[in-house]
Each structure stands twice: as structure tokens, then as C-alpha cells.
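Note that this complex is displayed minus one protein chain, with the remaining chains in position.
Just so it is clear, A, B and C label the chains in written order, and each chain counts residues from 1 on its own.
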Amino acid sequence: MSIKVRYFASLKESVGRSEDDLTITGLLTVNEVWNLTNLGKPLPENILAAVNMEYVEFDNIVKDGDEVAFFPPVTGG
Amino acid sequence: MSIKVRYFASLKESVGRSEDDLTITGLLTVNEVWNLTNLGKPLPENILAAVNMEYVEFDNIVKDGDEVAFFPPVTGG
Amino acid sequence: MTIKISAEAFDPYQEIQAYQNAKTGNIGAIGATSIFIGTMRDFNEGAAVKGMTLEYYPGMTEKQLKKIITEAQQQWPIIDSLVIHRVGDILPNETIVLVAVWSSHRGDAFDASRYIMEALKSKAPFWKKEHLVTENERWLAHNTNGYKPR
Partner (left out) sequence: MTIKISAEAFDPYQEIQAYQNAKTGNIGAIGATSIFIGTMRDFNEGAAVKGMTLEYYPGMTEKQLKKIITEAQQQWPIIDSLVIHRVGDILPNETIVLVAVWSSHRGDAFDASRYIMEALKSKAPFWKKEHLVTENERWLAHNTNGYKPR
């Protein structure tokens, strides 16, 4: 299955890119998506995750075609 | 001593005038000012009083030259 | 702190813009502006309303408004504030009151503007007489508490 992975703000700068395209087989959690795309790099503290533009927990299961996003706490307004 | 008495809004309409000039001798409370200027007429419910444009209780003592005002609850804003 | 009693209809947004444009010091410290605008409705307490007359107590009204805003300034770090209240004959959809509070932080601006509005409604000597569509007139008896859920 194919998953788009996106990074924003300070996390985008620390991972050094704004997105990944991940192609794998089998079920995956959001946490496993991070581990596959950022091999060996621990998830920075406080990072939030969204799937298809809704906030999710890291044990959320990802489906084919989903867009997964990782970003730091929001600071708008 | 000389005291200016003022009425506002629905109270002005019910007493039928906007002000009285009261000249008396001796100490007076706000309540007595009402009784002297509105002989026999009981103070309508909820009426508020001010002396020199500050809210006061009805047992407040009035001095020479004071302006005493009576009015219903405020409804601005 | 600026307080105005206006016998003429006013546009609250033009008033705020003009007030802000005339400001000089402290501009860069402003992070939050909280504004409340009260507007005349065409229906109130079960009746269609075609107009309203707002009476006030010249002198005492300004004095009480100043006192209210000073109390707000003592409770919250306010950079500036503008309060304009309409008096005289008013039509539906016209502005009755404008309260604007400028502060560095949003919590202070929200708290202070709401405090000023609630205190104004309970303490500033203004009285509304409604002119109903039925040609009847009525004085409003009291204001409600805007902090409580209705």
C-alpha cells in the first residue's frame, strides 16, 4: 500500500524534508510509519500526528492512500 | 440648606417632573429627601439613589449643595 | 482610556480605526484587541420593536463609566480602551455600545472587555424606552446578567 507522509515546521527542518512516499505491504500504525520513514531517529517529544487531516493517536492504523502528518504543537492565533 | 433633586426615565414620568429644588434646615437622609419632595407617595420598588453622581444607600446623609438623584434600575448597553 | 457619549449614530469600526490610527506609543506591545458591539434588535421580550430612546444622566454616566474602566485597569494590564455609548433616538440595527480593549495578551483583553460590558450594564445610568410596532411604548425594567447561561 501507498502512504504519503508529511512533516511541518521545526520537525520538517529537523528531518530535512517536507514529505516521504512510503510503499509497504501489511497493516501499519502511525508510529510504525514514523519508524519506517525515519530509521533509527527517535520521535521528538511532543510531536503530534494526523491522518487525513484529523488528529490521531500513534497506535492508529493507517490504510492505503492515507496521508499521515507529523508536526510540533501548534502555535497559531 | 439647598438641595437639587433629580428624577430619570420611568420615575421622571411617574413623578411628573424632572427635578425639584429643596430648601430645608437640619440634617436629612436620602430617604427623607424623597419623602419631602414626594409627599405621601411611596418610593417605587427597586428605585436607586445617587448623591453627587455616586450611588448611595437611602440612609445616606445629604449635605448643603448636594445633588440627589432617584432613578429605576439601569438598562443601557 | 476614552469615553464618549454619542447622540448621533456612529460606525463602530470607523471609530476604532480612527482611534487606533491616532495612537502613538506602545503599538508594538499590543497583541490582543477584544471588541464588543451591542446593536439594537428589532424584537425584544416578545414584541416587535421599531425604535428606542436612550436616556442618560449627563455627568454621572461619564463618571460611572470612568470608574468601571479604572476598576478594569486595576485588575488587568490594559494598554488602552475605548467606550462609546449611544443616547437619544435609535433605530434597529444601529450600534448602542462599543467597548474595545487593547492588551498584550488575549486573556486580559477578553476578561477586561467583558468586565466593562457587564459593569456598564449594571451600573452606568442609561435607560431604554422601547417604541413597539404596536405604537405602545415601554421602559425596560432591568438588564440581565451576561455571565450566566440564559
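Everything that follows uses one rule, which is that a residue touches a chain if its C-beta (ideal position, glycine included) is under 8 Å from a C-beta of that chain, and two chains touch if they have at least 3 such contacts.
Note that the coordinates shown come from a computational prediction; the quantities given were computed from them, not determined experimentally.
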Visible chains that the absent chain touches, using the contact criterion stated earlier: A, C
Residue among C:I90, C:A109 or C:L140 touching the omitted chain: C:A109
On chain A, residues whose C-beta touches the chain left out of the figure: 6, 8-10, 46, 50, 53-55, 69, 71-77
In chain C, positions touching the absent partner: 11, 13-14, 16-17, 27-43, 92-93, 104-110, 114, 117, 146-150
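Criterion: only the chains that are shown with their structure count from here on.
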Distance from chain C to chain A - Cα centre to Cα centre, in angstrom: 48
Whole-Å separation of chain centres (CA-atom averages), chain B against chain C: 27
Between chain A and chain B, centroid-to-centroid distance (C-alpha), Å: 72
Residues within chain C bordering two or more other chains: none
Contacts with two or more other chains, residues of chain A listed in rising order: none
